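Apart from one protein chain that is not included, each protein chain of the complex appears where it belongs.
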Amino acid sequence: MIVVMSRGASQAEVDAVCDRIKDLGYAAHLSAGKERTIIGVIGDKRPMDETAFRLLDGVEKVVRILKPFKLASRDFHPEDTVVPVNGVRIGGKGIVIMAGPCAVESRAQIMETAYALKEAGVRILRAGAFKPRTSPYSFQGLGTQGLELLAEVRAETGLAIISEVTTPEQVAAVGECADILQIGTRNMSNYALLHAVGESGKPALLKRGMMSTMEELLMSAEYILSHDNYRLMLCERGIRTFETYTRNTLDLSAVPALKQMCHLPVIVDPSHATGNWEWVPALSMAAVAAGADGLLVEVHPHPEQALSDGMQSLRPDRFVEMVARVRAVAEAVGREL
Amino acid sequence: MIVVMSRGASQAEVDAVCDRIKDLGYAAHLSAGKERTIIGVIGDKRPMDETAFRLLDGVEKVVRILKPFKLASRDFHPEDTVVPVNGVRIGGKGIVIMAGPCAVESRAQIMETAYALKEAGVRILRAGAFKPRTSPYSFQGLGTQGLELLAEVRAETGLAIISEVTTPEQVAAVGECADILQIGTRNMSNYALLHAVGESGKPALLKRGMMSTMEELLMSAEYILSHDNYRLMLCERGIRTFETYTRNTLDLSAVPALKQMCHLPVIVDPSHATGNWEWVPALSMAAVAAGADGLLVEVHPHPEQALSDGMQSLRPDRFVEMVARVRAVAEAVGREL
Amino acid sequence: MIVVMSRGASQAEVDAVCDRIKDLGYAAHLSAGKERTIIGVIGDKRPMDETAFRLLDGVEKVVRILKPFKLASRDFHPEDTVVPVNGVRIGGKGIVIMAGPCAVESRAQIMETAYALKEAGVRILRAGAFKPRTSPYSFQGLGTQGLELLAEVRAETGLAIISEVTTPEQVAAVGECADILQIGTRNMSNYALLHAVGESGKPALLKRGMMSTMEELLMSAEYILSHDNYRLMLCERGIRTFETYTRNTLDLSAVPALKQMCHLPVIVDPSHATGNWEWVPALSMAAVAAGADGLLVEVHPHPEQALSDGMQSLRPDRFVEMVARVRAVAEAVGREL
Partner (left out) sequence: MIVVMSRGASQAEVDAVCDRIKDLGYAAHLSAGKERTIIGVIGDKRPMDETAFRLLDGVEKVVRILKPFKLASRDFHPEDTVVPVNGVRIGGKGIVIMAGPCAVESRAQIMETAYALKEAGVRILRAGAFKPRTSPYSFQGLGTQGLELLAEVRAETGLAIISEVTTPEQVAAVGECADILQIGTRNMSNYALLHAVGESGKPALLKRGMMSTMEELLMSAEYILSHDNYRLMLCERGIRTFETYTRNTLDLSAVPALKQMCHLPVIVDPSHATGNWEWVPALSMAAVAAGADGLLVEVHPHPEQALSDGMQSLRPDRFVEMVARVRAVAEAVGREL
């Protein structure tokens, strides 16, 4: 951390900052420029508290030098993390496609979808039992009954399951039926939930908040990693911008940027990002070309009857067609599908 | 809701849409324009599901006509809602200032602050026992011990307390020590928490998500109101934009806009919005001039030692000075302080 | 356009709206719902002026049905537009890469770059003589002298040139030395410039404003097309969001969305979007996978000495390596490079 003194700061003010630095257990290193005195704060505790210095007299600003995350960082863990689920190695050379409906709606719907996807080569089925919805009047998921259907479909088809948890109390129950716990965009900063998922030790997928920076996503990951649960994937699913023609703005630059900063697998959800099934294949191929380790795609056998997110769900036949195109791109960038 | 058919949609496609409308229990009203056929969906169920129509063949887009919120709306409840707390009528002619530190840090700190604020005329003390923090390595609040200190300060000073809840399980405990439950910006879409606060029947303050629209804020309010808990205030606390010089961008247009759309009191938090105590007085006066019913302001006796948010906390002497200036503006706009 | 009357609007108010509609030369079509009366405005003039209705008594809102752009639309021109430049067909099956330095800096720099790119198979060289810079103290380009160097490099190498115009007066001079006129992100709404480029009849590349919606980009295109200049390409170059880790947020969803809405070729500039050469190859491959018709890439022989944008410029050897990888992706999606 660097403390920049204001122009004309007095020697006494500089001394006071240095004293404070030492009080907090760091070393101070002075550097007197032509216009400003600059004081380096030397030490390795993290995170340092900027405010402790910013409010002292004569201080103009405080500049952070170290990244605020640690366990997620490549400095800490240089190799790629691979999360094994149901024989699939997420984060390795292979690209994983997790697909399925937004929500479990009925036994018939989830079974029909599961068999269609299995035939298409999918090994991880996505489907929610608990659905956070903007409106209290919208379908909120089947809850416990949905979990039972997921357990059934897993037993019958052998597909692994990824399903959303929205409160700490759900973690145990969802964890019994699902192989991967999904933390949705609205819960990226639900720290009680992050702690619970960390403690569970289960593989987890953490979605970027629609309003969150990459750094904040990594800080949320840090909550889970700090419980020694390293079976974690990150998911870019679009951020909120001024553009309204698409549901969100998919930030594919986040793929190479996150892979450079951290060691966790990065998954892309093109369905929520675009909000429109017609653009999902193009963005799926783009995600893989950008270096994503996997896709999370909404598929519904009858999108026009879906109780949620029908607009962005692919029909199974269109999904199959898309998989072939994604495979070609995967191979072109030296990956496998 | 209005369904806009694409140019050249066939009669069969138009018929299919009309059939679907009737199947779902609405009436259809056709309007054939020069370029497009437009079909009105008539009925009063809310929310209607747009997707049911958007995916039918020949449909170009679906336009929502009714607002998606109901209980929060002026249509439903034309008069201003007033929330009485500790003899203060929030949402009436008077303007309420809730002030205090970000977090309870110690008995000494909270008592010193409480007495200073009481002397300044404040009747509601803000302070958090549970603090959601971006970093797992930051101070997370004193938890239960903090609640005990809040109970003590309330008993001793007679101040009412507003304090944050971050999980459904905390609602009972916080509700015992606090008069108003605060739902923070990160939890605006934590629906389990909204349900729990609604059920508690306690007065509540719901902060706008830092990247939420006003309409989404009202939809979250709807979760609480749907439990017949009308003792609810909304709080504008700054939204996230591309501007980084201020911590957030305070959206004061939201004050007259929300007051026009809904009947709930609107409070403004200038401390989190600006992130800098130097700008808090100017924005506090502006908030009152814009029509806010109250302010939520961070005050700390020793900001440079604060464990969180010190940068945006006013010292008590500066707060006292600010109150006088805010009072003058309140009177200029026909309000009282 | 549809006029939605407020709940409880009187018959007289409805009549007044209908009269106004007829006065303006449209037909009115009434539809009385349970809660609201809705009035369709029928006619094909574009753009209709919403304000004419929104301010009448009893009107709650006005909803636009038709898209505001016409000449850019697929309705008007269903086939893909192909812009031929120097034997390259931009917008056809082939993918074009335009590459070069941000600015012409010297004869040596531009010649060295041109020959390196030519050898790599590039046929269109990008380089600016006039540079709009945030700071008046930054390098602003070589101006007229830069144009002379561009003319020289074109004559000597046979490469076509794309170069930026920033004022209407520059159009003639830049048009003599360049084959494609580039309109930069800051000038997307510089309507005098758009008119001048339209009148010139020269091939043009219009960059999306960093703060502009896709619809606004198409409206700006409309200014150029309205002069019967259809030799136009659009360019997505990143938009401004709250994320600051990357220079801008590249909006690749815009590629399939724009190609669906309009008939113009869509080019992607991954250099300005990311602001970091390390991420340019990944985003270039992603852009092609998403359906882009071409790339605009910054290449500089000595990025660390560049007078502008060095951080995001590839060295020629890295560019050559990237071209091979982009080619593999192009083939995987059925395109050619």
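Points worth noting:
Letters A, B and C mark the chains as written, and numbering starts fresh at 1 in each.
Note that contacts are C-beta pairs under 8 Å (C-beta built on N, C-alpha and C of every residue); 3 or more make two chains touch, one makes a residue touch a chain.
All of these numbers come straight from a predicted model, not from anything done at the bench.
Residue in contact with the omitted chain (choice from C:R7, C:K22 or C:R54): C:R54. Summary of contacts with the chain left out: across C:V85, C:M210 or C:V255, the touching residue is C:M210.
Where subunit B meets the chain that is not shown, the touching residues are 211, 213-215, 239, 241-246, 249-257, 260, 273-274, 278-279, 282-283, 285-291, 325, 328-329, 331-333.
On the side of subunit A, the interface with the absent chain consists of residues 2, 4, 7, 29, 31, 33-36, 38, 40, 42-44, 63, 65-66, 75, 240-242, 244, using the contact rule stated above. Subunit C residues in contact with the hidden partner, per the touch definition given at the top, are 46-47, 50-52, 54-56, 68, 132-138, 140, 166-168, 186-187, 189-192, 209-211, 216, 219-220, 222-223, 226, 240, 303-306, 309-311.
To be clear about the criterion, only the chains that are shown with their structure count from here on.
Where subunit A touches subunit B, the two copies mostly use the same residue numbers: shared numbers make up over half of all numbers in play. Taking each chain's centre as the mean of its C-alpha atoms, the one that lies farthest from the centre of subunit C is B. If you average the CA atoms of subunit B and of subunit C, the two centres end up 38 Å from each other. Centre-to-centre spacing of subunit A and subunit C amounts to 31 Å, using the average Cα coordinate of each chain.
In subunit C, the residues that reach two or more other chains under the touch definition are 241-242, 244.
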